[in-house]
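The complex is shown incomplete by one protein chain, all other protein chains being positioned as in the whole.
Up next, chain A:
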Amino acid sequence: MNIVVCVKQVPDTATERKLRSDDKTLDRDAADGVVNELDEYAVEEALKLKEAHGGEVTVLTMGPGKATETIRKALAMGADKAVHLSDDALHGSDALSTSYAMAQVLKKIGFDLVILGSESTDARTGVLAAMLAERLGAAQLTLANKVEVEGTSIRVQRITDYGFDKVEAALPAVVSVVEKINEPRYPSFKGIMAAKKKPVETLAIGDASIDAGQVGLDAAWSEVVDFAAAPPRAAGTIVKDEGDGGANAADFLASKKFI
C-alpha cells in the first residue's frame, strides 16, 4: 500500500505565537518550529498500517526550508522517504490554496491512502483533509480514532458529537486522525541516524504543475483584515477557601444570574 502522510511544521504552542505586522501571516521566525502534534498520530498510524499490510510510507510537507526538521522527525519515526513542497510563491497560502497545491503533489506522486492530523495547532481550521478528499475525488474518512484496511477497502471509526460512526469506503482515501488513536513512537537513535540517509525530494511549484496564480498571499480566497493582541481579561476576584469557598463561589454565580 502506498501511504502518504502529510505533516506540518507549526510554531511551538508553548512559546508566544505571533502574526507578522507586514503581511499579517504567521510569523514563523518568532517561535520554534515543531511537528504539529496531531500529525505525529498520523505518522504512527501510517507506520502501523505499513507494518500490517506492507508498502511504503512517504512524508509530504509544504513549508519553508526549515520544515525539513519536521520531515526528519517523521523519517526518524520510520517513514521511508519524503517530498518537500517548498517555494516562496506559496507563502501566505490559505486553506484553499494549500489544499490545491498539496492535491497537485499527491496527484503527481500517487497514493492509495493519505493520512493527516485532523487539525493543526496554528491555524486550527480542521478543513484540509476534507478539501483534499474533494479535490482528489478520494473517499473522505476523517476524524478517525480507529482505522482498518482490508484489501482495497477501509473502515474507520469517525468520532461524532454523540459517539462515533462506523464508516467504510474503497481506496483511494483520505483519512484524518484524532488524538488517542494510538501512541506515537519516539524515534530511536538508529531511526534518527537512518533518517539522514533517506531520500527527500524537494519540489518547487512548477515541478508539481501548480499554477502560481492559485497560491500565495495574493491568490488567497480569504484575508486577515486586521489583528491585535487580545486585551488582557480584567483581573478577577481570587479568594482562599476558608471552609466557605463553595458558598462564596455560589454568591458570585448568583451575582452573575447563573443561579
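Operating definition for what follows: contacts are C-beta pairs under 8 Å (C-beta built on N, C-alpha and C of every residue); 3 or more make two chains touch, one makes a residue touch a chain; residues count from 1.
Please note the rule applied: contacts and distances are computed from a predicted model.
Per the UniProt record, the chain missing from the shown structure is "Electron transfer flavoprotein alpha subunit", taken from the list "Electron transfer flavoprotein alpha subunit", "SOS cell division inhibitor SulA", "Oxidoreductase" or "Glycerol-3-phosphate ABC transporter ATPase". The omitted chain makes contact with just one of the residues A:9, A:86, A:99 or A:182: A:99.
Touch with the chain omitted from the figure is made, among A:47, A:133, A:147 or A:205, by A:133. Only one residue in the set A:143, A:195 or A:210 touches the chain that does not appear here, and it is A:143. Contact with the omitted chain, checked across A:52, A:212 or A:249, is made by A:249. In the complete assembly, the contact with the undisplayed chain comes from A:168, out of A:29, A:51, A:168 or A:201. Listed by residue number, the positions of chain A touching the unshown chain are 13-14, 16-19, 37-38, 94-96, 99, 118, 121-131, 133-135, 137-143, 145, 155, 158-170, 173, 178-180, 220-230, 233-234, 236-241, 243-250, 252-254, 256, 258-259.
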